Structures are given as structure tokens and as C-alpha cells.
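Notes for the one structure printed next.
As you look at this complex, bear in mind that one protein chain is not there, while each of the others sits in place.
== subunit A ==
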Amino acid sequence: MTQVLGLREFVGTAFDADFYEAEYPDLGIPKSQMLDHFCEVGWIEGRNPNPYFDTTSYLITHRDVAISGMNPLFHYLQHGRYERRKIVPSVRPAARSNLLFGFPVVDWVTPLRGVVDADYYKTALPELVSNKIDLVAHFAFRGWREGLLPNEHSSIAEIQSAVPKAVALLVNPFLALLEVEKGTYQPENEKDSLETSGANLNNFQSAKVAETSFANDEISLLAEEFDPDFYLRTQSDVALAKLDPLEHFFYTGWREGRNPRADFDTNFYLFSNPEVREAGINPFLHYIKIGRAEGRLTQGAKTVESLGSQDAEQILLVSSEFSVQYYMSQYTDIVESGVSAVEHYFYTGWKERRNPNKNFDSTYYLEANEDVRSAGLNPFWHYLIAGRAEGRAPVRPGGYRRRILDAAKDPIARSQNYAPSSGKPLSMKLLRQHLSAILSGKSGLVIALSHDCYVQVIGGTQIFIADEERRFRAKKFAYLQMSPRKPQLATLDDVSVFEVQLVLDGKILGFCELDNATKVIGSLCLKADCKRIFVIHSLLGFDLDRINSLRDNFKPDRSFFWLHDYTSLCEGFNLLRNDLSFCNSPPVNSIACRVCVYGSRRGAHLNRLQRFFENGNMEVVAPSEFTLKLWQDKNYLKHAKAFVHPHWTLTLEAGPPKRKFTLPVKVAFVGYPSPSKGWETFAAIVDEFGNDPRYKFYHFGAKGVSTLPECEFVTTEVTPRDRMATQRLLKEYEIDFIAMLSPWPETFSYVAHEGVAAGCHILCLKTSGNVAALAERLSCGKVFGDTKSIVSFFQTKAAVISAKNIRKNRKYYVIEDCGTSATLIESFAEEVL
């Protein structure tokens, strides 16, 4: 069994299903079964696996292979190419018949069904063949070339006299006879022309049209007109290697554009006669046999000869790992030009730095291997023939992690091009009026800070702030939100002018200097019972010393600092060293910080935070236990208290009825495809298992988000009005697993909660913080140590078994919103207010 699979996989590397489908319309089977067909019966019938390998020629020329019963392509790939065995391009039915008749006959099998007597033919075969073999196809593509006759009434003499040119062009002569009968082909003139052109068909005496003798005939024919002296004079490598010039030209030389004599230019003839080129026929032979009689043009040979080494063997090797699908999808100009993808790459594409498949980078290989570049070698061919065994890398090492590292920038550089908000300037007079008006009759004022304007940007934190605003307003609090006018991914101090954007009760007021707003707020005559709440959702982009001053002037009753991320430990707010690996917030003078893009600013950032927390009496609020613990382990900031207040909780509800398990297992990624959300790991899984029928991959995301071709994209728009869109759609699609592969401990994951509520299980890394904690707490997921174990989960039966269990007992949960800072006011009402 293993051996069969090995053969199929090996042959599959050089099998072109598109080609097979186009060449053999008689088969009528799905493309997915083509490879199996070729491995099982196709090769025995003499069908060809790709444009560069003629099965029948290989079997006739190498009788040992035919006797061994081995698949000839497998033999060639495994042994033949190393033994320098000759191969010839495929005899292609449509191209050959077009050359003979002037129109293509694509299907040779159907017309010959009336010609082949199966009982007779079976007895004529030298060995027993399986019942699965289509004997008509066998005769059409292979049998006649081995000298077999289709029925007891046929004779070689009949063929010889009737359609000699068909034999010369390797078109099944009985097919030609059928065309003669139909009146669509008149062989007489061709016979004359063949005779006058000197084509020697008298050797066609034997009852067998043996390929070897056919090749010998052609060589003999060629010998009469070939100029060996000219060839050796102009092809010094052939002379040096002491090769037979005639044989070299016959088998290899013409494919390399070498010329047989001074007055015949091989490339010119192939260029002028595309049907000859397409059919893979030796152009000089064609000229001798047919072209001359037809008056086809020739041109004298160029005196400077190319010593290029491209030939069918090299192309076959390249094609063995070449992806036509990839090439055609990447380079649409090739599709439009109609040329063969592999030939295009072989001759031209690599020079244009195109890639033969997604796993080989021509540009990188040439850049990294000076010897290959300077020798002008096709990089992919070099890789296959030598580079791989020598340990050379096919692509720039490091994969997507390398790309992330290369793109990593310090936070100032990263936010350099962030645009300032487009609001209008706000006068202090107007601000005072707005605040005075709105505060009358209110029980308090909330000042909330975050990194961007929550009414203009959609995202988890922004929706959370919108909820907070709504809840506070319901309690008769006015809600003033501030964000830096120019967003930044860093904290600042000592900025000459610092402007903020102000939003009051959900309405944008405009922007102003924070110092001026601080004065206005400080001078507001708030009533004694008017409560003051100060909430920090994010400090990124703020001048912290100025925020200190704002707080001092505001004199809040309570101050909350939310751990939505880890900005209070580092400006790299998700604690990914160089945006790459979770760093666990090491000491600021550590080597990890030294080599990290966030490291050089971290010391100053922490000093700013220390000043900010010093007299702030801050209450630190973590949305998950994990986050609080991590923060407390690393904490160095003075604070009043620290506690957990989750955004959501889950309550079990009735699950769906049991369903019979059927494949595929459904796996989804939810959200924006960014590395910090684990997209690249998900993409690597999809890349490996995207065509595995056991799995189906989905991507739930906002409209316009880029995705992978192997994923079904489900447009998912979460808005303050439709908070549960993700949960609803995950439920609707009956997703089994959601991939939450972020490499850092997210402080709270809405997606994880939405997924679990929708009955999905979570696939996550142990470094994923609250996600892993949730998966473990509710037994609703798998926590992996590393990405390799995730791959193994899909490779083995584990994923399917897990999915079966999920569907046996799928659980749904109701999501309950726990509130925001507004609920904290309730819970501590008696204590503080």
C-alpha cells in the first residue's frame, strides 16, 4: 500500500492534470481522478502525463522498462533521468492530426471504436492486460506504434499504400483512413510529395511499426542531408565531448536551437511554423519530409551558435515541481499570451524573476547564490538538480516571522504618518458653554482618555467606550472623552503644543490645546454633590505630564486605569518583542529590550508612567484574571487597588439537537488578518490543509478585508447596534473551531467569547492569556504549546475526533455584558460616592 501511494505521489509531481484532461476527452472523468487514471491504466494505454514525456516512445525505446511492467514516468523520475535515458516530447493527438489533416482531431478513441475488434486485439497483445484497460485507447495511442493491428482484416500493406504521411507524423493511420473515408482528408498528394521529397518509407515493410526502427529510419533520413562537419565546427561542446553529431542533433540539438547545416536555421523554421513547434517535431526532419515539398521557407544558419543547454530533460525536471496553477494565477499576462506556463518560466520567466511555485523565490535564489547568478543558470532547475541536496534555501529563510521582523519599527516611526483628526478647532468659550449647559442637572462628570476617537473608529475598545458612555449617561453623568489629536503609539512628555480631540456625550466638539481645556475644567464651578470620575482606557499618544496636570485640576473622586493592553509595561502594548515573540515584559536593561524596537524608549516611558501613577490613587481594572496576574507580577507602579472586572460573562443555554457527523470539519479565523492576531499561523495551516477534504476553512471579517483563496469569506460587520453579529454568524455556519492563535496574551478576547457562545471550540497557544484560560475553564478548546503541535492536530485524526465530540454535545452560551467603569461606580457606590 505504501509503495502504491509513493508511486502515485512521485508520479504526481510531474503529472499535469490540465494537460491530461485536454488531450484525452474520451475519458470523461473528473480532473481529480486523472492522476489515478494515469497511474492505473493510462500509461498502459500509451497516454502521456505532460507535454514533455511520450509514454509510448519511452516504452518502445527502453524495452527493459516495458518488460518490468513499471510505470514509465515513475521509472524515468526514479532512475531514467540519472541514467541519461532519452525521452521525447509527447505525441499530442490534436497537434499531430492538425499537422496532417489541417484540422485537429482531439479524440482518437471514439472514432476508432468501430475499427478495433476487442477480442482479436486482446489476443494480439503480447501480455495479459487488466480488464480496466480500454483496448481501443491502447491501440489508438500505443498499440499501432508497436506494430499491432486492430482487427484480423487489416494489413500493413493497406496502410503503407493509403496513408504513409500519417505514419511519418505518428498519427494513428487507421484514424487517417477514417478521415479518407469521410472525404475530409486526401492522402494522394501527400504521398506524392513524400515520395518526391525523398522520404524513405520503404522500410515500412515489416508487420510491426517498431519505434526503434522508426527512429533509425528518421536518423537515416536525416543523415542524407545533415552536415556533421558544420555541426562539429559550430558546436564545440559536442566536438569536445566526442558526441556523435547526428545523434546529438536528432535527440537534443534541435531543441537547443542548434543548426544541422549552414543553410538551415532551426529556430527560424520553428518560429515560422508554429504547428511544427507545437507538435514537438524535429524541424529539419519535417522540412525534409514535408516542408520542402510544400515550399516552406528556410533561412541560413546564424554563424554564432547558442550553446544553451535547455532541453526536454531539463524542462521535465523543472515541470516536476512546477505549479501551473500558481504560475497562471500569479502572472495573468501568461494566460493571455497562451504559451505553456512551464516553458515560459524555463526560457523567460525566471529571467523576469517570476516564481515557479509558491515555495521557490527566483529572486532570492539568484541573489543568495552568486555562482548560479553568474553562470546564468535557471535558478529553479539548479535548485532541483543540485541546490536542494547542497542545502541551499529555496526562499528567503525565516518565513512570515522574518517579514514581521523586517517591518518592525519603533513606535514613533510607526505612527509617523498617522493623520491628525479632521475635527474643527474648539474655542474655550464654547467648551465652557457646552460643559456648563450639559452639567446642569447632572449627577457627575466623567473624563475618559483613550488613544483614538471612539465615535469615529470601530473596534473592541471603541465599542466598549461607547457602552461606557451610554451607561454613565443613563446614570445622569456627562461623559467627556479625550484623545490625542494626532494618534501616536508612544507616550510623550514635554511636547511644546499638545492638542486633544474632545467628544461630549457622544458628540464631537472639536480639538483644542489640552492646557487650555485643563484650565476650563479646573475653573468649572461644579456643585458639591457632582461626582468626578477619571477613566484611562489608553495613554498612547498623550503627553503624560499634561495629563497629570489635567487630573490635578479635575480633582477626581475616583480614577480608573483599564488594562485593555500592556501599555503600562511597555509601548509595545502587546508585549511582542520586535512585533514577533511574546517577551513577558523583561527587565528594561535586558538583552531582549536591547534588541527590540521598543526597547530604547522603554526606560523613559516607564519613568513617565511612574510620575503619572505616583499621586494618582489609581484603581487598576483588569478585564481578566490572567491579565491582572501578569500585570501584578511585573508591576512597579503605585496604585490604590487592582481587581478584575470582565467585559462579558457566559451563561450556559440549551445547545442544538445532535446531528450526524459528516466531514468537513469547519475551522474559522475571525477578524482582521494581522500577525498579532495569529493570522500568519492560521494561513500556514490553510496552506497545508486547504485542499484536504477533511477540512473547510472560513474567514469571518469586515467587508473589504483581504483573505486567502482557500477560505470561504463571511462578511461580518460588528457595530454598536449589532454587537452579536459574529456570534450569530458562527452559529449559523456551525463552525467547529475558531483559530485564536495570537502569540501574545490578549487581555480580553471578545472573539473567544463570541465563538464559545456560538458553540465553537477554541484553538489557541498557551501564551494567549485569557483565551487559553477561557478554553481551559469551560473545557471548550485546545491549548497548544507551539505551532508545530497545531499542525500535528490537523495532520492526525485528532481534529476530526474532536469535531465529532463537539457536535455530539455542542453547547451554546448567552453573553452577558458586565458593564464598564459605570458598573464599578455601582458596586463601590456606598464605599465612595
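Odds and ends about this structure:
Just so it is clear, contacts are C-beta pairs under 8 Å (C-beta built on N, C-alpha and C of every residue); 3 or more make two chains touch, one makes a residue touch a chain; residues count from 1.
We adopt the following convention: contacts and distances are computed from a predicted model.
The complex includes a chain that is not drawn, and of the options "ABC transmembrane type-1 domain-containing protein", "Aerobic glycerol-3-phosphate dehydrogenase", "Histidine phosphatase superfamily (Branch 1)" or "Glycosyltransferase" the UniProt name matching it is "Glycosyltransferase". Annotation: of A:67, A:157, A:591 or A:663, A:591 touches the absent chain (contact as defined above). Considering the full assembly, A:397 is the residue among A:6, A:102 or A:397 that touches the omitted chain. The chain that is not drawn here is touched, among residues A:107, A:321, A:367 or A:712, by A:367.
Looking at A:583, A:650 or A:815, the residue that reaches the missing chain in the full complex is A:583. For subunit A, the residues touching the chain absent from view are 367-368, 390-393, 396-399, 401-402, 405, 577-578, 580-581, 583-584, 586-587, 589-596.
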